[in-house]
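With one protein chain held back, the other chains of the complex are shown just where they sit.
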Amino acid sequence: MSEEFESRLRAALRPVAPSPEFTRNLIARVTADKRTEANTPGGRRRNPKATAWWLSAGMAVSLLMAVGVQQHLQERRETERGLEARREVIEALRMTSQKLNLAYEVIKSQSPSLADDKPGV
Amino acid sequence: MRNCILGLFFALIAPTLVWAAPSPRLVLPEFTALAQKATESVTITLDAALLAMAGRFLNGNDPQDAATQEILKGLQGIYIRSYTFDKDAAYQQSDIDAVRNQLSAPGWNRLVQTRSRKSQANVDIYIMVVNNQATGLALIASEPRQFTIVNIVGAIDLDKLHKLEGQFGVPKLDIDVPKAPTPSVKK
Partner (left out) sequence: MRILCALDKDKLTLNEAPQGFSDEHLAKARAGDTAALALLIRAHQRTVYSLALRLLGTRELAEDLTQDVFMQLNGNLKSIASNTHLLFWLRQVTSHRAIDQLRRRSRIEMTSLDDEVQLVGTADGGDPLLQRHLQQLLLELSPPARAVLLLRYQEDLDPVDIARTLDMPVNTVKSHLKRSLEILRQRTPPPERRRCEDKST
């Protein structure tokens, strides 16, 4: 009787897996943590000085900086777009190559004499 | 005189020749319904401008980037749709027919058709050749739980492309497919 209940308990407590999405995210996070260095951002704060006789100079400097920052942000956005495009290109070519390889493997398995031939056009 | 007549003849038919030139760019559906069912979907649309932008960020000194740069030469576009499902037969072949039908248009030649009973993967590769030059590639790979459509516009070197896999940091896990765990009902 006791053994039967314990069997039922074991059956009810069989390990379960998390969702595939969670697993993927977990692996990505842990392996990324392994690869990247801790990269704490600079965290430099700018404390605007509000004394009277710095005010106009401060405004002029702020204006110049705003222009400069805007340019920098624009460049940064373009860099990000470019890097994203690069990533997409690499992924696209990798996927295409993988599917080509799928076909190549089938051809290779069916025609051993062609195994050394170059695929493609 | 004869040259004038010949010139006139070609001038007259030239527009029709241009008009009849096939386009290597396929019209890829959005697959909205399938995307909702899919556990993963990949949509890549890279036109000439984006390819050029990407090219500027490739480092010629890096082997992977250099290989990619080689392949990108002459390309005008890369378009991919790929959907993965969590069960077999979640999509129908008729879902892909809208794309296949375009590949029966003049200009497209089927280069490879593979059918694998082992992996149940079917791969069809088409190429468009104009004036003895490859101007486009189309690939349709259908597997039990995934289908992928690739359309590349421009001159593509299949051999270089085939050799790319393994260069992108994709780990090649030399592990046998594990068996499903047996229930651990122990005494």
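Each chain gets a letter, A and B, in the order it is written, and its residues are counted from 1.
One rule holds in what follows: a residue touches a chain if its C-beta (ideal position, glycine included) is under 8 Å from a C-beta of that chain, and two chains touch if they have at least 3 such contacts.
No experiment lies behind these values; they were computed from the predicted model shown.
Touching the chain that is not shown, out of B:V42, B:L103, B:V129 or B:A155: B:V42 (per the contact rule at the top). Contact residues of chain A toward the unshown chain are 2, 5-6, 8-18, 20, 22-24, 26-27, 29-31, 33-35, 88, 91, 95, 98.
What we mean here is this: only the chains that are shown with their structure count from here on.
Per-chain CA centroids place chain A at a distance of 23 Å from chain B.
Within the complex, the chain A residues that touch chain B are 3, 7, 10-11, 14, 20-21, 79, 81-83, 85-86, 88-107, 118-121. Considering their complex, residues 39, 42, 44, 46, 50-51, 53-54, 56-58, 64, 68, 71-72, 78, 80, 82, 86, 111-112, 114-116, 119, 121, 123, 125, 127, 134, 139, 141, 148, 150, 152, 157-159, 161-165, 168, 170, 183-187 of chain B touch chain A.
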